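Reviewing the structure listed below.
The complex is shown incomplete by one protein chain, all other protein chains being positioned as in the whole.
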Amino acid sequence: MEKYRANLLMCAGTGCVASGTPKVRAAIEEELIKKGLENEIKIVLTGCNGFCAEGPVMLVYPEEIFYQKLTVAEVPKLVEEHFLKGRPYEKLMFKDIEKRHAIPLMNDIPFFKHQVLRVLRNKGLIDPDSIDEYIARDGYMAAAKALTEMSPEDIIKAIKDAGVRGRGGAGFPTGLKWEFASKSVADQKYMLCNGDEGDPGAFMDRSVMEADPHSVIEGMIIGAKAIGSSKGVIYVRAEYPLAVQRLQNAIDDCRERGLLGNDILGSGFSFDLEIYLGAGAFVCGEETALMRSIEGQRGMPRPRPPFPAHKGLWDKPSVLNNVETLAQIAPTILNGPEWYRQLGTEKSAGSKVFALTGDIRNVGLVEVPMGTPLKTIIYDIGGGMKNKKKKFKSVQMGGPSGGCIPEELIDIPVTYEDVVKTGAIMGSGGMVVMDEDTCMVSTAKFFLEFTADESCGKCTPCRVGTRVMLDMLTDITEGRGREGDIETLQDLSNDIIATSLCGLGQTAPNPILSTIRYFKDEYEAHIHQKWCKTGICSDLCSFEISEDVCTGCGACARACPQGAIVGEKKKPHSIIQDLCIQCRSCYDRCAFQSIKIGPAKEKDKTAVAVKDQEE
Amino acid sequence: MLQEIDRVIQQYKGKPGSSIPVLQRCQEIVGYLPPEIQKIVARGLKTSAAEIHSVVSFYSFFTMKPRGDHNIRICLGTACYVKRVEEVLSKIKDNLKIDVGEVTEDKKFSIETVRCLGACGLAPVMVIDEETYGAMTPKKVPEVLAEYS
Amino acid sequence: MAKLTIDDLKKIKEKQKATFTLREGGSRAKITVHMGTCGIAAGARTIMTALIDEITKAGVEDVITTTSGCAGLCAREPMITVELLNKAPVKYGDLTEEKIREIFSEHVLKGNPVEKYALVVGSETTY
Partner (left out) sequence: MLKLIINDKNITAEEGETILQAALKNNIYIPNLCYDKRLRPYGGCRLCVVEVEGQARLFAACSSPAQDGMNIKTDTPKLRKYRQTVLELLLIHHPLDCPVCDKAGECDLQDLAYEYGKPDSRFIRHRKASPPDVRGPLIELTANRCILCGKCVRICRDHQGRGALGLIGRGFPTVVQPAFGEILECDYCGQCVDICPTGAILSKTFKFKARSWFLEEKETTCPFCGCGCTLTLGLREGNILRSRGKEGIGVSDGNLCGRGRFGIDYINSEHRLKNPLIRENETFREVTWEEALSHISSNLKETINTNGAASVGAIGSQRCTNEDNYVLQKFMRNTIGSGSIDSSAALGYAKVQKAWNMAFGRNSHPIDLQSPYGKEILFIVESDISVTHPIFGLNILEASRGGAQLIVADSRETKLTRHSSTWLPIEDGTGVALMNGMMKVLIDKDLIKKDSAAGLKGFAELQAMLEEYTPAKVSQITGISEEDITAAAVALGTAKSRMIALSVSATENTKGMDIALAAANLTILLGEDPSTLQIPAEYSNTYGLYHSGVRPLKPEDKGIMEILYGDQTAFSALYIMGEDPVTTFPDSSKILKRLKSLDFLVVQDIFMTETAKLANVVLPASSWGEKDGTFTNAEGKVQKVFKVVDPAGDSKPDWMIIKNLALTMEKELGVRSLEDIQAEMKESQPTVTDEETTLTFNPAKYVRGEEPSQEFPFQLVIRDVLQHSGVTSTSSKSLDLVISEALLEINEEDAKKQGVKDNSHVKVTSQHGSIFLKAKVSEEVPQGTVFVPSHFPYAKINTLTHLASNGESPISVVKIEATLGK
């Protein structure tokens, strides 16, 4: 084997690839050859590093220097400085905004510093297409242990003792799920993996499948042994081509090495699995719907009971685990339940991966111990608001099934129990941070649009109910809200939650209920005063310039597409209301926060029409 | 093309639950799934055309309309929503003068919206063919589209 | 390819150890080659190549090699710094291929600094 003195671990996750990894990689390769370093320095493409917003990112070993926002133009300089002369190249390092200095080491960057990597243990550290590199990191040792030294009961006990809970949403104890299926008697059982990550704003499963596909496969082998299954299916969204490719490659390698197939590792246990591509239906994240989809039917959920542990795929006992859950299995088996419980709380043990997105500075994937305060995640890891001038308003957790947690609850520790109390849910771990410019009614409407669109249509409350609620929210955001709408929405929400067939319908009203709970004033303002104070609902606002703040810089006037802003240079400007179309451009543009948003005003609509015609 | 489809059907024939993979392959081959193709699949898999059509119509991945040479997929996930992907979308619609689900007159572009692409870190995101464009703004729309014309 | 056994897993892991020592840390020895313009001009590249060659030959997995800029003593280039775990770093100067091979086997492998080539004991960090 060739020896390299340095490894460049370039992130080849979807995010970084989209930001230019392939081009940068080619440039580095070329430059290394130019400098004669190609035999000393090895480039490894890894899965998602997690710090997606800073991509393309690269980690240089052995020094552990973290480079971000790489560009082709900077490559010659980088290679010359760092790899030839050994002077880490400060220009491409992460900068701490407050202190204005570069942070060379990855683990000194706050985004990484507060994380503990279990699920993401191999992220950015191994080549996901190399089974050897996975094995080097203790890969398949847990499977070896489970297959040769442990009985199904031992495995189930270990997982139960560890307190592993499903990371897909509801947090059902994984060991218990396995136990049910293990006890079912059948000629065939199925071990299934849910890679149909659907919550908008969550991408940890994609990341794991891309960065560490073997960890999922190993988890499935162990689970298969626990329940007595010889066949597995990984159901992956077709929208994740890279994940599919990496998984397929990993499966092929496993088959070739005998880690899948008959008599794995000489243990006498046989298990094989295949990938099944989802075809784009959010509801297929629901386990019974996913099974219907694998059966080639419309992905419509089935009533439970019978539970999948008794009658699942093809009416055979089946276990469906989420990607993140499965990725935790191997280290837990290898290190034991106690190790697992070192992190987290009594009821929510271990760590959890979150996808931080929205109006936050450090967008990306983070893994923290359960029980970490929300505040730590948002401010210490996430770096606070992207726009420092804007205040934090709310964080949405749990996607369309979840809710919005307001600022006053930001100190809660993130555990299944504590999050549920707020009206949100842990969900798969999407955290969408919203600043004060976010209209909460519109946010609720966004989620309802999603659920109404993704409702399979099988049960009445979800099919019609989500549509009715969406219509009501649309009315409210467009100025047709009526007295009593809030109460009707709450009432209907409760009925839908109680009567819907599956989790989609049972949770679809959550975004409405939680926004009403914490931001009722916004609903009231929308309905009664016809006022959206964020200016997002263009029918419910008007913009005005406060003369005492305006510096007359003219930026707003230049931004206005209607030419509705007038004023002399260096003197306060004003907005011609009849022309204003409430596009919010001036508000976004003003550096002095001199634009104020007020309730909708009566205006002569012909003015805009006339103006449009002139153009 | 029909031979290729026949090969796909033969490959999956008799394998339970194969309608979705077969349809996916057919869509790759033909580009979309017109009724004639669905009928061939139904016959080949010993099921009814209504059953196949109901499956096709359920999943957003399947389309019964031909796409443009370049298919633009706009992510409508939460992160993209929060980052106002709507504005990017409407700019694209304005630019191409078509609505979501339509094809431009010259058959060059079609627009689709998709649920989360899982590239939230780059929000707002759009994908043209296989290429992902992150941190989109309405301003960037014309230059990105120009790459394809 | 033949089916893996548990022993094979362990072998693969061993084989990959060097790579992961590099990535995960845990190295016993770190050799820094000073690669400023001066160093390169004086032949630091040859030194680096020889060093990697020696490491490969010896089959050691816990030694990592890195580079740094000019150490400030341009006249004594090519130079390296050898740091063994929990020991003070030692700087060597005026190196040649033969010297570096000797230093490697004596100091890095056996733990005995080669005093005849040593310039300084104790040094600044690499950056």
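As written, the chain order gives the labels A, B and C, with residue 1 at the start of each chain.
In this text, a contact is a pair of C-beta atoms (placed from the backbone, for glycine too) under 8 Å apart; a residue touches a chain by one contact, two chains touch by 3 or more.
Since this is a predicted model, take the numbers as computed values, not measurements.
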Checklist entry - Who does the absent chain touch among those shown? => result A, B
Checklist entry - Which of A:G268, A:P303 or A:G598 touches the chain that is not shown? => result A:P303
Next on the checklist: In the whole complex, not just what's shown, which of A:K390, A:R467 or A:R517 touches the removed chain?
Outcome noted: A:R467
Checklist outcome for this item: Contact with the hidden chain, among B:I52, B:A79 or B:L96, goes to B:I52
Checklist outcome for this item: Had the left-out chain been drawn, it would touch chain B at residues 35, 38-39, 42-43, 46-54, 57-58, 60
Next on the checklist: On chain A, where is the contact patch with the chain that was removed from view?
Outcome noted: 281, 298, 302-306, 452-461, 463-468, 471-472, 488, 492, 495-496, 498-501
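By definition in this document, only the chains that are shown with their structure count from here on.
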Item to check | CA centroid of chain A to CA centroid of chain C, Å | outcome: 42
Checklist outcome for this item: chain B and chain C have mean C-alpha positions lying a whole-number Å distance apart equal to 54
Checklist outcome for this item: Chain centres from averaged Cα atoms put chain A and chain B apart, in whole Å, by 22
Checklist outcome for this item: Multi-partner residues in chain A (2 or more other chains touched) are none
Checklist entry - Hey, which residues of chain A end up touching chain B in the complex? => result 14-15, 17-19, 51-53, 55, 197-203, 205-207, 237-241, 276-282, 293-300, 314, 355, 357-359, 363-365, 396, 399, 430, 432, 434, 438, 446-447, 450, 454, 456
Next on the checklist: Under the definition above, what is the set of chain B residues touching chain A in their complex?
Outcome noted: 16-21, 23-24, 54-55, 58-62, 76-83, 114-123, 125, 130-134
Checklist entry - Where on chain A is chain C touching in the complex? => result 1-7, 9, 36, 40, 61-64, 83-88, 104, 125, 132-133, 135-141, 144, 148, 256-259, 263, 265-266
